[in-house]
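A protein chain is absent from this complex, but the other protein chains hold their places.
The block that comes next holds chain A.
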Amino acid sequence: MAKLMTEQRFASPDDVYQLLIDSHRDLTPDQSTRLNAKLILLLANHIGDAEVLAEALRAARQGVE
């Protein structure tokens, strides 16, 4: 059963999007890659559910190849 929540959840989506973009300001692509990796690890642990993570990874990979 799907556990990953995909309906919109933010009170202010534009603020969240800007937060993400701003966090990379002045970073080189390598530094951004590092930041993203750390962010994924932090959020994955926060979610704390391997099934949700696996579902999110499947959804994220869709269309990439």
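The rule is simple: a residue touches a chain if its C-beta (ideal position, glycine included) is under 8 Å from a C-beta of that chain, and two chains touch if they have at least 3 such contacts; residues count from 1.
As a convention for this text, contacts and distances are computed from a predicted model.
Of the names listed as "ABC transporter permease", "Glutathione import ATP-binding protein GsiA", "Acetolactate synthase" or "FAD-dependent oxidoreductase", the one that matches the UniProt record for the absent chain is "FAD-dependent oxidoreductase". Across A:K3, A:K38 or A:R58, the single residue that touches the chain missing here is A:K38. Residues of chain A that touch the chain left out of view are 33-34, 37-38, 40-42, 45.
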